[in-house]
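Below is the structure I would like to discuss, written out as structure tokens.
With one protein chain held back, the other chains of the complex are shown just where they sit.
Our next item is chain A:
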Amino acid sequence: MSDTKSARPLSPHLSIYRFKPTMAMSIVHRVTGVGLYLGTVFFVWWLLAAASGPEAFSYASAFFGSIIGRLFLFVYSWVLLHHMFGGLRHFVWDMGHAITREQSTLAAQATLVASLASTLLLWLIVWIV
């Protein structure tokens, strides 16, 4: 990085911007991406436990069946579904659609509604099955 201190105009910091749905969903897409990244460790744990034998598997099952484990899975499933719907939104943009202010705001809100609704539906199914 350059140390030059000049009178160049700097871009203002985050706190100066007014809250917008599109901005929030952009941040959330990044945060959920990083969350999914770190959470893959649990996916590997479950697989390795299953591969190691009944005893290791029972530890992993006990964790995922506990309150904390269930809470983790609930949050992870929402994070995954939200990131997926956010990714679909990126596909629509990449193909050149829904780029106006009104459309992108609507799409940002729709992403959140879709992820919340599908997460609740998923856990309703888990509960019933």
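Keep this in mind: a contact is a pair of C-beta atoms (placed from the backbone, for glycine too) under 8 Å apart; a residue touches a chain by one contact, two chains touch by 3 or more; residues count from 1.
We take it that contacts and distances are computed from a predicted model.
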| item | value |
| --- | --- |
| Options "Septum site-determining protein MinD", "Succinate dehydrogenase, hydrophobic membrane anchor protein", "Ferrous iron transport protein B" or "Amino acid/amide ABC transporter ATP-binding protein 1, HAAT family": UniProt name of the undisplayed chain | "Succinate dehydrogenase, hydrophobic membrane anchor protein" |
| Residues of chain A in contact with the chain not shown | 1, 30, 33-34, 36-37, 40-41, 43-44, 47-48, 50-51, 54, 57-58, 61, 64, 77, 80, 84, 87-88, 90-91, 94, 122, 125-126, 129 |
